[in-house]
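Yeah, one chain of the complex is gone here, protein chain that is, but the others are all in their spots.
Think of it as A and B in the order they're written, each chain with its own count starting at 1.
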Amino acid sequence: MFQQSRKVVIEQTGVIRDFIRHKRTSAISPSTQRVVNQLSAISATRKQPKLINLCNEDLIKHRTITNAWKLYNRKKNEKRMATLQKQYESIKNAMEDLKHTSPELYEAANKKETEKRFPIEMRIPTEYPPTKPWIYEYTHPSEKEK
Amino acid sequence: MLSKVNLRAYSSAVKPSSISSTLLLSRNPVITADIPKFEDQYFKYQNELWRRLMWTFPKWFYYRVGTLSEQRFRELNKRPLYNNPNIEYPRGRPEIRQERDRRFKQEVILPKTYEENKSSEDEEAAANTSMSRKITPNSRTTKADESGDTSSLERKLARTLYLVINDGKSWKFPNFSLQSTEAVKPLHLLAEEGLYQIGGKNINYFNVSNTPCHLINKDDSKEYLIKSHILSGQFVPQQSLKFMWLTKEELSEHLDATYFKEVEHLLNEI
């Protein structure tokens, strides 16, 4: 089939051309082909790897690693919760004291801040620092007016 | 307002001058934390499992057959070992699906968007123009780390740094006491104005809350701690004042032991 078509090309043009790689003889239209391609990109058909079949020893190893990780994380979380609790207690203690020490200050400190937002400049840490790790140029709005 | 303060001075046992507000000014981490070896190894292990269990890369979707990019992709990614029925495979028979041996993870090498082995000058020229340039990440350690400059905001990018000042006697967090002559000022504003006085006005900082986060109760004075973050700008001492940006561990060395123990739980581990 391929040979034949190549022959036709040579006969017609008289030049040997090697650019024909595949002969595509599909009945479906290009737009349908595109949808089929899209579907094949998200479907699992003929794309799934083999299941991991661990031997008994490896399974025990895996479980040990997983347990160690869980234990490690649990300890970390417990520590975090304990710190947060301490922080909470100290806020509570400070406010309770302030209430008796100075009611005016207490009122100012306990005032609800509406529409409080974290500033955009407070960014999520990245894996590598930016070219300029810190921005030094900042002028306070009141300084700018001068 | 003034008379009110005086009245209060009579009515309560605590004089307003004994109230002070301490600023816990911190610089948040710029880069991710250095993780312990165990975590790193666990992530690597999980990553390998994840790669092993990935679906086959649908290369026909990204590289259409017969295109130049497909050819380049094919040159980079060699086909896996063909399952020849006439050959005995001592390490298991290959199971090929979509040009992938489904027993193993698939390693996909993508064609690079930049040219290899270019001189550095060309690269610099291309750096600003081309989006497909080679990306070289900056170093996680900075000059300030190497020189041990403790007053720099660029040191220890992976850690939270806290501002401490030295007024000649000892290192401590900046502390501002309420003047008995002035009107009662909220604690966070007191701290803010104090900071501008000692460190200049060009500090962009974010006050977390009006609420004090801790109270240090001494015999005759009460210190309320106000928490805030520096976002940009820098601390420029206005008087002859020494200052440092320190991590939690370094604070334990520089601060008074009892004082440090008091505020330890407020400081960030990372």
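Throughout what follows, contacts are C-beta pairs under 8 Å (C-beta built on N, C-alpha and C of every residue); 3 or more make two chains touch, one makes a residue touch a chain.
By definition in this document, contacts and distances are computed from a predicted model.
Visitor: Pick from "ER membrane protein complex subunit 2", "Dolichol-phosphate mannosyltransferase subunit 1", "Large ribosomal subunit protein uL5m" or "Transcription factor Pcc1" the UniProt protein name of the chain that isn't shown here.
Guide: Listed in its UniProt record, the absent chain's protein name reads "Large ribosomal subunit protein uL5m".
Visitor: In the whole complex, what residues of chain B lie against the chain that is missing from view?
Guide: With respect to the unshown chain, the touching residues of chain B are 28-29, 32-33, 35, 39, 42-43, 46-47, 49-50, 53, 61-62, 160, 208-209, 211, 213, 227, 268-270.
Visitor: Counting contacts across the full complex, list the positions on chain A that touch the omitted chain.
Guide: 34-35, 38-39, 41-42, 51-52, 54, 59, 62, 69, 80-81, 83-85, 87-88, 91-92, 95-96, 99, 106, 110, 112-118, 120, 122-127
Keep this in mind: only the chains that are shown with their structure count from here on.
Visitor: State, to the nearest whole Å, the distance from the C-alpha centre of chain A to the C-alpha centre of chain B.
Guide: Computed from C-alpha means, the inter-chain centre distance equals 17 Å.
Visitor: Inside the complex, what are the residues of chain A that reach chain B?
Guide: Going through chain A, the ones touching chain B are 21-22, 37-38, 40-41, 44, 46-50, 52, 65, 68-69, 72, 83, 86-87, 90-91, 93-95, 97-98, 100-102, 104-105, 108-111, 113, 118-119, 121-122, 125-131, 133-140, 142-143.
Visitor: What part of chain B is in contact with chain A in the complex they form?
Guide: Listed in rising order, the residues of chain B that touch chain A are 4, 8, 12, 14, 16, 19, 28-33, 38-39, 42, 45, 49, 52-56, 58, 60-61, 65-66, 95, 97-98, 100, 102-106, 137-140, 142, 153-154, 157-158, 184, 186-188, 196, 201-204, 206, 209-215, 217, 222, 224-225, 229, 231-234, 265-266, 269.
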